[in-house]
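Shown here: the complex without one of its protein chains, the others still in place.
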Amino acid sequence: MLRKVIKSNEFVIFLILAFLSLMVGTINPAFFSISTVFDILRAAIVYFIMAFGLLPIMIAGGIDISFVAIAAVTSYATHMLLIKYGYQGGIVPYYLIACAMGLLAGLLNGFLVTRFNLPVFNVSLATFTMWYGFNLFFVGATSNFDLPKGTVGYYAKFLITSQDPLVGTTGLHVSILYVIVIGVFIWWLLKYTTIGRGVYAIGGNREVAIRSGFNVTMIMLVIFAIMGILSAIAGVTQAFLSRYFNPVIFIGQPLDVLAAVILGGASVTGGRGSVIGTALGVLLIQLINRTLILTGIPVEWQKLVLGIILILFTSIPALRERRVRRMGHTTELLQE
Amino acid sequence: MGEEILRVEHISKRFGGVVALDDVSLSIRKGETCCLVGENGSGKSTLIKIISGVYIPDEGDIYVNSHHYKKLTPIESIHEGIQVIYQDFSLFPNLTVAENIAINEQVASGKRLVNWKEIEDIAREGLTKINVSLPLDVTVETLSTADRQLIAIAKALLAKGRIIIMDEPTTALTQKEIKALFKVINELKSQGISILFVSHKLSEVTEIADRTVILRNGKKVMDQDAKGLEIRTMEYYMTGREIDTSVITFAEVVPVTPPLLRVENLNLSHGFFNISFELGQNEVLGITGLLGSERTELALSLFGMLPADSGNIYVKGDRVEIKSPMDAVRHGIGYVPDDRITQGLFLDQSISNNIVVRIIEGLKTRTGLLDNRTKSEQANQWIRQLEIKTPSGELPVKSLSGGNQQRVVLAKWLASNPQILILNGPTVGVDVGSKAEIHELIRTLAKQGIGILLISDDIPELIQTCHRILLMRAGKIVGEFHQGEITEQQLYSELIAGTLVESSR
Partner (left out) sequence: MTTRPKTSLSKERLMSFFKAAYIDSQTLQLVGVFVVLVIFFAAIDKKFLSSQSITSMGFQLPELGVLSLAMMLTILTGGINLSVNATSNLDAVLAGFFMLKVVPPDATGVQMVFYIGVALLIALLVGLITGIVNGFLIGYIGVNPILATLATMTFFTGISTGLTGGATVTGFPESLAVIGHEKLLGIPIPFIIFVLLTILTHYLLYRTAFGFKLRMLGSNPVASEFSAIENKTVLMKTYVLSGILSAVTGILIMSRTMSAAIEYGTTTYVLLTILISVLANVVSGFGNVINVFISIIILQILSTGFHMILAGIRGSSFFKDFAWGVLLILIFIVNYFVYQRERS
């Protein structure tokens, strides 16, 4: 059992994570403080949520980039709608309305993919463009800072607070609970429900999944709905954490989330992936981003560095898969 | 054997203008193993698909378990106990053995939640039914083809299959595994389960069948007890002509130094070890072995797909480095792969394109542009020469039958004028008529001076075409036999025995 854990992909990521943390900490000891941990987690929360939503889709063999657009349009439209009617209450209606919208948006992707037999990526490219365009044209083109009275202070609602001499009061934000609940839910879904096993089956061999009697259409619709809902949650949470609603939130981020899921063990061709791996992947990407800021690289060049890192990160799994091909099982794998 | 469990009467099926089945009647009894035999295009696939509910017959009746159907749906077919095991076994490579075995039941039961203990129990039950033990928690992709087939059978049985249809189940298996499969089939027989076994391999058919049914051009031409049925007779009924294998002339191998190909101490880690042999011009050298013999890996190595880690290869006396297929091709080596669908052909592309793909660089006009007319001419020449049956070279290659498709792959390599041709299972999935023609072609090519490495586990094929046969086991060469030195029976026993001393070279 222990041997299995050590050999697993997740463990490797964990090691890389640990190694990188040690390195950063040695250079900048301030890194090893509770407030830094809380900070990193705070930044990671929405990425965890989006990555968990993306994971089942990737296991089923699809690459999607539209989840960021769904996050943007659901959160922004909900907000503009609520303040238009003078809403001054708390956060709950935001989540409810946005999730409803996210559900529909996710189902749209799912419908197009299943009904017209379209590749997931192609549909997501179209809806990505469509939703951002829709948001900017029909809802609004500028960021909005008018938060309802009932939501003021939410951004600083901490589970655990810590006092740091340098940074002041920081804490672990309550929305980390969302991450835990969602993470557990997705894990349970993937491991203990027929739908979840169906996702792995579809990713493993779609033809056979159909022949085995899986309702592939229904399963795909479900995971797209989940992706839509989780994207909405991420969008709203991000807005509350940063205290403003941005119509183009996350527009440059799909690759970050994709990379995190792939690093976490999901294969580009599908059939593999886990919640733990994904979570570790998200942490790793966050840590790298954090490191970049700490090293003081000017903002303009950060994108470049991120690009290089992403190139490296997408290459490593590809090389790994290539090496597997060469050793044993060659003819069978080549036949795939 | 008991009473009749399945009967189809006067089944006819047309696709457009083509008659796939013409008034075919067939009946299977409980516990009976019926072998359905026929060339490609004979209608056996269509008949199977009608029985399993994938196709609807234009005419005729189906009786299963005394229920009368004019047509079946897949679900009805499954409910009547008809289970089809397709050639890909319908397995999920990324899921465990246990999950693969239990998955159909899981889905059929409509349960929403997964109980892993239950899955394990179901899987164990399935394996017990066929008296086989396999580790339950490994992923299927790590298993051999033979083991996967066993899992597929366990799955079919769990689904309460009373009639199991196996579509060419032994194509991917080696002799030892086939023996194991037959043992399982006999076990099933004793449990009263009927088996409809579709196959090309006539020697197997004689071994396992209770009854043999032969289809030709959509009509049933034979339906009788398998006992006493000779292969020659079956071939005759299948093709409508006698295949005369007694008059085979082998090319004369003129020993020339240096030899066409010399392999010296070739090694591939996790593959083969210390492989050394020679191949002469005009010679057909067979290489055979069971699973794990690494014979395909050796072929891939010589072709540059899996470059060897150490050792030397000499072509006509010159030492060569083969690190990629391009290197191999440059030294005149060609490779006809065992999986022609995925590895050998570009299915959507035209027959012509498939044929000229290797020689495209040489089909240019003076300005460096492609000469489409020469391209068509070249392609048509090969179509004629290899007798590829098609109305036009511009049709996509997927429109061809298996035998003709294989000829396209051969044409592709012959067009590039190879001096050494490696053939891996060249007649797998090819009808008897084409098979004999391909064998004759191999002999002819050898006479023309090409050296041929024939990788196969079709014993009659090896005996009929090869000057010498090398036997491999666990990555080493363990035996060498010359033409005339050994009979089919002997070769077969050497293959599955293991009493040979490693040949020292």
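Details
Residue numbering begins at 1 within each chain, and the chains themselves are lettered A and B in the order written.
What we mean here is this: a contact is a pair of C-beta atoms (placed from the backbone, for glycine too) under 8 Å apart; a residue touches a chain by one contact, two chains touch by 3 or more.
Keep in mind that what you see is a predicted model, and the values were worked out from it rather than measured.
Contact with the chain that does not appear here is found for just one residue of A:14, A:87 or A:134, A:134. When the missing chain is restored to the complex, the residue among B:142, B:324 or B:417 that touches it is B:324. Contact with the undisplayed chain is limited, among B:197, B:335 or B:481, to B:335. When the full complex is taken into account, the listed residue touching the unshown chain is A:268, out of A:91, A:107, A:268 or A:294.
Of the candidate positions A:17, A:37, A:91 or A:118, contact with the unshown chain belongs to A:118.
Listed by residue number, the positions of chain B touching the unshown chain are 304-305, 324-326, 328-329, 335, 337, 342-349, 353, 357-358, 360-361, 363-364, 368-370, 372, 412.
Where chain A meets the chain that is not shown, the touching residues are 63, 65, 112, 116-118, 121-123, 125-134, 136-138, 141, 252, 254-255, 258-259, 262, 268, 298, 300-308, 310-311, 314-315, 318-319, 321-322, 334.
Everything below uses one rule, namely that only the chains that are shown with their structure count from here on.
Distance from the chain A centre to the chain B centre is 45 Å, each centre being the mean of its Cα atoms. Chain A makes touch with chain B in their complex at residues 191-198, 200-201, 203-205, 207-209, 211-214, 271-272, 326-332, 334-335.
Of all the residues in chain B, the ones that touch chain A in their complex are 88, 90-95, 99, 103-104, 106-108, 111-114, 141-142, 145, 270, 296-297, 300, 305-306, 338-339, 342-343.
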